[in-house]
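One chain of protein is taken out of this complex; the other chains stay put.
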Amino acid sequence: MQTSYDLLDRRGIIMLVLLGLFALIVPICALLVPKTSLFFMPPYVVALLGKYLCYALLALALDLVWGYCGILSLGHGAFFALGGYAMGMYLMRQIGTRGVYANAELPDFMVFLNWKELHFTWYGFQHFPYAALMILAVPGLLAFVFGWFAFRSRVTGVYLSIITQAMTYALLLSFFRNDMGFGGNNGLTDFKDILGYSVQSDQTRVALCVLSALALAAGYLLARAIVVSKFGKVLIAIRDAESRTRFLGYRVENFKVIVFTISAMMAGIAGALFVPQVGIINPSEFAPANSIEAVIWVAVGGRGTLVGAALGAILVSFGKTYFTGALPEYWLFALGALFVIVTLFLPKGIIGTLGEMWARHRTSPPKPSDKPSNMPAAAE
Amino acid sequence: MTKRLELAAIEPSRSFRSSTQSSAQIISSRLTEALAVFAALVTMIALSLFLSGAVRADEQPSFLSGFTTDKFADTEKAINSLGTSGLPMASAILEALASDRLVFDPETKTLLIRMSEAQVIGAADGQILEDIDVDTLKKVRINNAVRRALDAALGSLTLMSPDPIKRLSAAESAYKTHDPAVLDLLQQAIDKETDAKVKRMQLAAKAAIQALDPQASDADRLSAIEIVKARGDQDALSLLAKVAASSEGSIKTAAESGVTSIRANLALWNNVQNIWYGLSLGSVLLLAAIGLAITFGVMGIINMAHGEMVMIGAYTTYVVQEIIRTKFPALFDYSLLMAVPLAFVVTAIIGMAIERVIIRYLYGRPLETLLATFGLSLVLQQAVRTIFGANNREVGAPSFMAGSFDFGGLVITSGRMWIIVFALMVFGVLQLVLRSTSFGLRMRAVTQNRKMASAMGIDTNRIDALAFGLGSGIAGMAGVALSQIDNVSPNLGQSYIIDSFMVVVFGGVGNLWGTLVGALTLGVANKVLEPFIGAVLGKIVMLIFIIMFIQKRPRGLFALKGRAVEA
Partner (left out) sequence: MTNVNPTLTNSLLYLDGICVSFDGYKALRGLSLVLAPGEMRAIIGPNGAGKTTMMDIITGKTKPDEGDVYFGGTHDLSTMDEASIAELGIGRKFQKPTVFESHTVEDNILLALKAPRSPLANLFNRTGPEQKTRIEEVLTTTRLKDHRHRLAANLSHGQKQWLEIGMLLAQDPKLLLVDEPVAGMTDAETVTTAELLREIARDHSVVVVEHDMTFVRDLDVKVTVLHEGSVLAEGALDHVSSDPRVIEVYLGR
């Protein structure tokens, strides 16, 4: 199998074109087509698709660290959730006096807890630019600090996986606490509007969905740019032979912490887009099982392919929606079996396996023997 | 997990209850004492009014009528008179009252004891009465004040009981209530007492009463204070505090110094108690982690379905108990003993099947193993949910695991104690198996150098399967123990998996002693932290601690070094 080092390879182009088409079709089908038409897209479908796209972005972020740098994070859901909370806090502050207690300053749950003042963590969140900054900064900072210590002390492999899981578990427990100031158990919900537009309105939903598609496209391009750069080659080198990379003079920990931080920020953005579309964020987003589910998306689609990660997220999430609707009993069976089957029989995932078949198909008939395949750029 | 936290939260509060009760009891008994004569008069007059119409009421001692007025205050007085009456039926009456069986005929005011649905006996003479319409009888009602008086009266009655255990507990209750009214009775009891332990308790009770008695001589009070101080418990503390507050001079100083020394002593015991809770939590962690120490620590397999093995072990216990409950109820106390080997076998077989079907294809790819076994854990959870339902299942405690006892200043619950014993036993047996059986030797050979071992004629496939089965089986046995302290539900395992990994990683992978030390350290640290910052925050702090610890010592507390590890 040959890796292409062009910024845009065939798969990437297909994906970007599809996302572009999607961004065009959704507004048309959801807003312009009459409700009776076959092509009409009801609002809940728009929200659902938007949700899938956010998951796809999370998967992409995870693939960047796992597929290319070998960091299997079992805590990426935490970055997603932190981005979501940052967005949720902005949305909460937009509610203003429309809350149950009609308090202009304090969100309902703080009034309920008898707090007299805004919790200090909430300062500034009424301003969107500040919230947007936090959406990037909070997950990024956590990833940076966590990665700084972990990678410096060379915690790798399963050990790293386990402590990332512990990290998200600790966050889960913390966010359950009321004293944390983030709404405890119930989290943040009952949002009213975003940037002055009602979160419930069809137009806003469509806009958010399209925005998610664009974010996914942008995320893909960024990840792809990283991966094809020499930096990306170093990442792969680290993945395959970490200590060898060190002996060449690369500071492995710095590479890791940078890519981990970038990935966490991408996950944060995904979470931030997710929250207004589903209308709630609560501590259960930190559940370790969520993070592991994200890992399976990547594995299903094909790790180290970026496109595969996104595809895997969408397919598996669609399967989940379908199963939990049609055969709720069996969803966990299906998901569990998927984990087992993919790791046993499809270690390269859908895209990886397809790519391999494609490569074999292209190379075997014309070229008889061991002559190596052509320039990678030309081959793909 | 919630249940675990709750349990821990409830236990410490137990010791405070008695102290709050005692002051209320003193007040009430003082009042009753003062009103005793007056009460007797009133009852006499009331009785004489009804005398003519009464069928049997004339045959019963007058103070019993207090029970038949349907007024709490009268009932209380009657209880107090009964306590000192010497009436042979006294304790039967009081016990009947305590168990809601004391009734009276509202017309004749006869006091009766209900023996069964249809049968009553006369309270005064204990004779069976047949001509009474049971449905018209009224129950003697009880409120808290009455109950307190009742407890005190029962206590004084049992002070002279022929049964030393009853005498002891009566002396204890006299000590706790230090009601001056029982002093005489107590003195009689002390004079007659032959059992040293009971006598000591009775003397302490006497000292408690004397210490508070302003009429007693200073010398008596001082020596009484010394005796009470020597007891050193929560009751002694509140008693001496009361003495200090209500006295002057040398007695006050003595009492105060007693208070400080008891405080220090209690704080010490409190710490010991926390350490005990910590050991108990640690043993639970040990049980949950020890199987993982084999599959992960020794074989290097990340088994995310480990928690589900624990869960299946717990469900095995449930099934065993169900069968015993329905078919052989007499064997209930042995249900756990039977469940242990069964859980081991069941989970070991499941474990071996998993190893043969899935894991063996993934050796050397730990991250993939992690994913596959996580998927498996979902399947197992859902399977159990489909079979047994999502609700918690009831697993009972055999009698030897129920209840608790005091040890010095410690309250030790038997269930917890047995779990510690069990965890250590499992650990010991496992060490033996790994160190001194040929299976253990071969297993270590395989995990250290698979190729070499197979070249030497070891059937590595078999060893892999057996080792994984062993790890899973131990998890199953852990499930039997955990069924005693946690909710048996399909999610049982999930709450242990992260903790278990933490323990194994903290202790040092591939090192069973490390797992032992790791589990106990984390357990104790958690419980010692808890009183200061609460259970949830304590847990968070522990997680953060471990995360930081792994960064400092990536290979854990007792790390193996060398080339084998780097691969």
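Here the chain labels run A and B in written order, and each chain numbers its own residues starting at 1.
The definition used in the following text is that a contact is a pair of C-beta atoms (placed from the backbone, for glycine too) under 8 Å apart; a residue touches a chain by one contact, two chains touch by 3 or more.
What you see is a predicted model, and the numbers here were worked out from it, not measured in a lab.
The residue touching the chain not shown here, chosen from A:Y101, A:Y123, A:F231 or A:F318, is A:F231.
Between the chain not shown and the residues A:H127, A:R244 or A:R360, the one that touches is A:R244. Screening A:F255, A:F274, A:W297 or A:W331 for touch with the missing chain picks out A:F255. Summarising the interface, chain A meets the missing chain with residues 1-3, 226, 229-231, 233-234, 236-237, 239-241, 243-252, 254-255, 258, 372-376.
Definition applied: only the chains that are shown with their structure count from here on.
The mean-CA centres of chain A and chain B are about 47 angstrom from one another, to the nearest whole unit. Taken together, the chain A residues at the contact with chain B in this complex read 72, 146, 149-150, 152-159, 161-163, 165-167, 169-170, 173-174, 176-177, 288-289, 292, 295-296, 299, 329-330, 332-333, 335-340, 342-344, 347.
For chain B in complex with chain A, the touching residues are 302, 304, 358, 361-362, 366-372, 374-383, 386, 494, 498, 501-502, 505, 536-537, 539-540, 543-544, 546-548, 550-552, 554.
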